[in-house]
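With one protein chain held back, the other chains of the complex are shown just where they sit.
== chain A ==
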Amino acid sequence: METDTITAISTPIGEGAIAIVRLSGPEAISITTELFRGKNLNEADSHTIHYGKIIDPQTEEVAEEVMVSVMRAPKTFTREDVVEINCHGGMVAVNRVLEIILSRGVRLAEPGEFTKRAFLHGRIDLSQAEAVMDLIRAKTDKAMSVALKQMDGRLSGLIQKLRQDLLETVAHVEVNIDYPEYDDVEEMSHEMMQRKTKEVHKEILDLLNVAKQGKILREGLATAIIGRPNVGKSSLMNTLVQENKAIVTEIPGTTRDIIEEYVNVRGVPLRLVDTAGIRETEDIVEKIGVERSRQVLKESDLILFVLNYNDELTEEDVKLFEAIQGLEYIVIINKTDLEQKLDMEKVLEMAEGNPVVTTSLIEEEGVDELESAIAKTFFAGDIDTGDLTYVSNVRHIQLLKQSQKALEDAMEGIELGMPLDIVQIDVTRTWEFLGEIIGDTASDSLIDQLFSQFCLGK
């Protein structure tokens, strides 16, 4: 009946829990196989589970360590081939897996679509049809309310503007077609069309960049802990990890294994990078050299710079201050349980307005302040990540990517000198994809635009 393959995160979005990405459809197994490092799933028996890794085919990087269940039609929930990918959990990991699958052309499932397929294939008892319909309704309503809540005013405003731009362009082409003799309407040229499509294309790319930044946020702020030896970097790390649920993932690095720790601090996901260095040697600079440590610092979204309350400011401290100049950092003055030797005024001056927090990690003091400083640094303290429901975001990004692709098709057509009425097909597709983002797919808009923009008629 349905011929495409669909996917969705089929467990409630929660942090730290095991999450399952489910695929259903004729290509469920073959597409997973392409992304899976482990057993060849194409040859796997039905109803078996396999350990392995999901690879991002673009970067060849390991995205997630997973357990994959392969279930072949018809003895599955949907009576189609079904794959369930068990991820370590956390929004970050599971979403990364979902995005990779979507990038392979699998369609994001509509609300309740797995159940719908199960029903349509006769898997669910007839008496449950009512329940299936209720489920679709409920899930759709919920998804819509979430999508609405999630839709940032600026995003929808921008999308609307882009759509209006495209609509005017399309209307212009249309008026040339439907009213070829009306001379006061300028004939749309390839150059004009090219300019317009380039403009919109750039804006879509910008939006996708913003989305990528959003993704960085969701996947964790790359956070580096720096400081001289023995100032309490390990304690800080352990405190953050203990206070917050952490997921440890081993990623094979180029020269050695780096351990990344994900922690969620008041809704701010931190990815503590290069922490192996801190753990083993207590000194990132010492371990990897000044140049690379600069590089690490530059790539960090947030730096936690630890100073010793019980020690005077050293030349090394000053050097570190200089190294992080202009970057986003928080100064943590640790060991307040000991005698003050640090020149606080000097530190405040050098911190140039960046937050300075005092802690005694041993006595578990000042941790709250630190966490709120972290939250404030990035969200001005008031974001509620509980609202960041993932799927809708993924959907937006997917649609933006589809818009980008359609617009690139149009641009290619222009390059090839295709007639504009043919190029316009792809421009209209772009307009439709953008419309799906904001839930506006009314097709009559074009004709309305045509007659409001131009004075037409006999």
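Keep this in mind: a residue touches a chain if its C-beta (ideal position, glycine included) is under 8 Å from a C-beta of that chain, and two chains touch if they have at least 3 such contacts; residues count from 1.
Just so it is clear, contacts and distances are computed from a predicted model.
The unshown chain of the complex is recorded in UniProt as "tRNA uridine 5-carboxymethylaminomethyl modification enzyme MnmG", chosen from "V-type ATP synthase alpha chain", "C-type cytochrome", "tRNA uridine 5-carboxymethylaminomethyl modification enzyme MnmG" or "Peptide/nickel transport system permease protein".
Touch with the chain omitted from the figure is made, among A:Leu155, A:Met192, A:Leu313 or A:Met418, by A:Met418.
Between the chain not shown and the residues A:Gly105, A:Gly122, A:Gly157 or A:Pro229, the one that touches is A:Gly122.
The chain not shown here is touched by just one of A:Glu65, A:Glu84 or A:Glu174, and that residue is A:Glu174. On the side of chain A, touch with the chain left out of the figure occurs at residues 110-113, 116, 119-120, 122, 126, 129-130, 132-134, 136-137, 140, 170, 174, 176-184, 416-422, 425, 442, 444, 446-447, 450-451, 455-458.
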